[in-house]
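A single protein chain has been removed from this complex, and every other one stays in its place.
Labels for the chains are A and B, by order of writing; each one numbers its residues from 1.
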Amino acid sequence: MIKKLVLHPDRLFSSDENIRQVARVLYQKVKDLPIISPHGHTDPSWFSNNLAFENATELLIKPDHYVFRMLYSQGVALEDLGLSSQDTVDINKIKVETDSRKIWYILAKNYYLFRGTPSRMWLDTVFSEVFGFDVILCEETADHYYDTINAALATDAFKPRALFERFKIELLSTTESPLNSLADHKVINDSYWQGRVISAYRPDPVIDPEFEGFVSAIKTFGELTGEDTSTFSGYLAAHRNRRSYFKATGVTSTDHGHPTAKTADLPKAEIEALYAIVISGNSSPEQAELFRAHMLTEMAAMSIADGLVMQLHPGVSRNHNQDVFNRFGRDKGADIPVQTSYVEQLKPLLNKYGTNTELTLILFTLDETSYTRELAPLAGHYPCLRLGPPWWFHDSPEGMRRFRQQMTETAGFYNTVGFNDDTRAFLSIPARHDVARRMDCNWLAELVCDHRLELDEAEELAIELAYKLAKKAYKL
Amino acid sequence: MIKKLVLHPDRLFSSDENIRQVARVLYQKVKDLPIISPHGHTDPSWFSNNLAFENATELLIKPDHYVFRMLYSQGVALEDLGLSSQDTVDINKIKVETDSRKIWYILAKNYYLFRGTPSRMWLDTVFSEVFGFDVILCEETADHYYDTINAALATDAFKPRALFERFKIELLSTTESPLNSLADHKVINDSYWQGRVISAYRPDPVIDPEFEGFVSAIKTFGELTGEDTSTFSGYLAAHRNRRSYFKATGVTSTDHGHPTAKTADLPKAEIEALYAIVISGNSSPEQAELFRAHMLTEMAAMSIADGLVMQLHPGVSRNHNQDVFNRFGRDKGADIPVQTSYVEQLKPLLNKYGTNTELTLILFTLDETSYTRELAPLAGHYPCLRLGPPWWFHDSPEGMRRFRQQMTETAGFYNTVGFNDDTRAFLSIPARHDVARRMDCNWLAELVCDHRLELDEAEELAIELAYKLAKKAYKL
Partner (left out) sequence: MIKKLVLHPDRLFSSDENIRQVARVLYQKVKDLPIISPHGHTDPSWFSNNLAFENATELLIKPDHYVFRMLYSQGVALEDLGLSSQDTVDINKIKVETDSRKIWYILAKNYYLFRGTPSRMWLDTVFSEVFGFDVILCEETADHYYDTINAALATDAFKPRALFERFKIELLSTTESPLNSLADHKVINDSYWQGRVISAYRPDPVIDPEFEGFVSAIKTFGELTGEDTSTFSGYLAAHRNRRSYFKATGVTSTDHGHPTAKTADLPKAEIEALYAIVISGNSSPEQAELFRAHMLTEMAAMSIADGLVMQLHPGVSRNHNQDVFNRFGRDKGADIPVQTSYVEQLKPLLNKYGTNTELTLILFTLDETSYTRELAPLAGHYPCLRLGPPWWFHDSPEGMRRFRQQMTETAGFYNTVGFNDDTRAFLSIPARHDVARRMDCNWLAELVCDHRLELDEAEELAIELAYKLAKKAYKL
């Protein structure tokens, strides 16, 4: 007999009856609030073109590195999941699977591997709430799932804009390079469709000397802006130009994905000399790091001038698996967090701009050891600092619990910024926000039940955490 | 309608009925025990002069960096809270507020920012239990609060000695520099008042070459003791002299606030040469660090000789906000913890004295990552080591929970030393001890309820944690 798929209405709430009852009350206040998604990686062309998604495998497996990293860790070849660098036979002569149904079967057969992971929860929520399944995904139901999903995707109700509305998304932010024309965003802005899809200014490709194609990106950056990017002052002008261009399309934030949180404030002559080296393509790793560090401080200065909110996402060793990187490229589930420190590293930027209340700098981390030791104490002091939500591997029930348990007492609730889904998996957005809302309601319920908070305060806070704080922090 | 202020009798106890009932039983055993406060920063002149406190703002806001750091983090200028470096108009030409009532209003208006923080809990406890308020602090009640508090403070019942007695403080320790005459403590000792207020020997100003005024402090140290502090042996003799002076007034401990936990044991010629450099005022940061490190080992030797219990508080980046330091000075909420390691750093001291059962060295940390990895394993082995309670940012319900969860299994209960309030906020002392007693009772109740501990054992332990262990560890 095939097992039923049931999403329990009390899922993620404590089994303690006192807490559960309060959590239910709080959740009722927030469950239907619109979604603010101020940081993520969906593809804006979905919403500009509004074409139907291709099929279950292309939509739910291939773009989701949470999904294929787990399958890969248990011995499934990435080729068997249809991943390939560029052609159908990779250099190791392993055939790349092209039959999407077969790939879907692999997920179905191995779905038990996701027990206890957030991916399981997100996928089940998508299956149940978006597609209406009432049986679980397994080998016996794989065809049923595959055919049903594909049939649905072919209908208008499952086109990107329709889903966007169905999901009650009030605002969705994507992330683009300064070199991006934002053509899709402009199409959306100029259309009759009311959906609000904005970008974020993500200058890593023209700030990180170790980014693939950095040298030529700097040239393009100059051409695009009409600025002389062979000089540092021209380069800064190019940033101002593109930030302004982004801002004019509705953008309210920048985003910086650096290996570390290091900042610097170099004297003029020094940074000009360093810039000459990095755009020559001959910088050492230390010089590249120093350039990135200095540029964070420059970005803060520009944020004070133009009002864009700054986000910093440090601390990942990207593409750790050299073989997978060589064959399949970036973003294949092989990014691993590393120890990240903030106190000394942020000092140059904070000494210069930390007390300026015009600046908002939202800090993220993958290193939870910095929660109580560094991030909460910093955010509980500096006026410019805010704490981004639990990120990536920590976007999970236990990750959210640790975040609140460890951040709240020193930083309070009001130095946090609500939830970010940070996802490429568009269909999972409501599921992810729902997990955050449930976990926050449960945490607030715990505080109510052991009398650290009054119920009316918890109700106010639940709405702040689910909706208001994100709007305020990101100036939306 | 103005909301009631109610301290729930079961606050901080688990909402699980089984645990809560046991916690209540345990709490009854300890709630009225006298307070041992073996480490803190209250002002001894309060108890020697016994003058009335000035007003609500001077008493509850201005000296409490927990309070103003949160307000500052959300954009309130320190000048608006009446803080100033020396005059009423600071260098940035921001007017310093002198109207204490207006400052009180800022706290009232922003009191919601403290939701979920221990400051909220301590303040509410002070409001309810010390001043008898039954409505919450908010804009509407700000005047009522301000006037009521000030009226109370003018009465004899709210003078320092009366409150000391009302709070059932058996022993209160302050912290003083070796250069301090301990005049206030002597007045207290010589008075008819029975309150026991002692100091702790805190030699940072004459041990840390990076302390403001170190070079002249060394000269004063010599003059005060009649020792020749131009030589290292004279300098050590000066320490022995002042330790003896402190001890004669009832002091039982020393306290050391170092940037790291580094210790060293230099050969005689080397430390003498290093001493000559540091007292010249020309030491490098590395030399300063090495001198502090060596001096911890010397302090341990002197503790074995004179019996003073040694406390080490490492791991803070002091005055992280340069602008705030320049304008407002030390202790303005801008001290941020940094990563701190103990295993290799304590080795020189432990190799020399670690097995000596005459030595007690109490270790504190702001870096919770050292709890299970370093501190519990070290304290569960070395006879001289004891674990100080969760400190500063971790003096909070969740901080206490993590401390017990992470320390107990490897170090046991008997290698810990009870609770320290470590506060300047005199009125909050009973509230802080009450939080610790409640959290410890709740933790013991959890152990009883999942059958890791018998109830009679938990009762014994509750008393140890609330009272006995502190008396024993600090030799009180």
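We adopt the following convention: a contact is a pair of C-beta atoms (placed from the backbone, for glycine too) under 8 Å apart; a residue touches a chain by one contact, two chains touch by 3 or more.
All values derive from a computational prediction rather than experimental measurement.
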Inset, instruction - Determine which one of B:Pro38, B:Gly116 or B:Gly354 touches the chain that has been left out. - result: B:Gly354
Inset, instruction - Return the single residue from B:Lys219, B:Arg318, B:Arg452 or B:Lys475 that touches the missing chain. - result: B:Arg452
Inset, instruction - Give the residue, chosen from A:His256, A:His394, A:His433 or A:Arg452, that touches the chain omitted from the document. - result: A:His394
Inset, instruction - Among A:Phe53, A:Phe114 or A:Tyr382, single out the residue that touches the unshown chain. - result: A:Phe114
Legend entry - Sites on chain B contacted by the missing partner chain, in the whole complex: 16, 18-19, 341, 343-344, 347, 350-351, 354-355, 357, 369, 372-374, 376-383, 385, 405-406, 408-415, 446-447, 449-454, 456-457, 460-461
Legend entry - Residues of chain A (touch criterion as defined above) contacting the omitted chain: 3, 7-8, 10-16, 69-70, 72-75, 112-118, 121, 317, 320-324, 333-339, 366-369, 393-394, 396-399
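Following the convention adopted for this analysis, only the chains that are shown with their structure count from here on.
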Inset, instruction - Please work out the Cα centroid separation of chain A and chain B, and write it as a whole number of Å. - result: 40
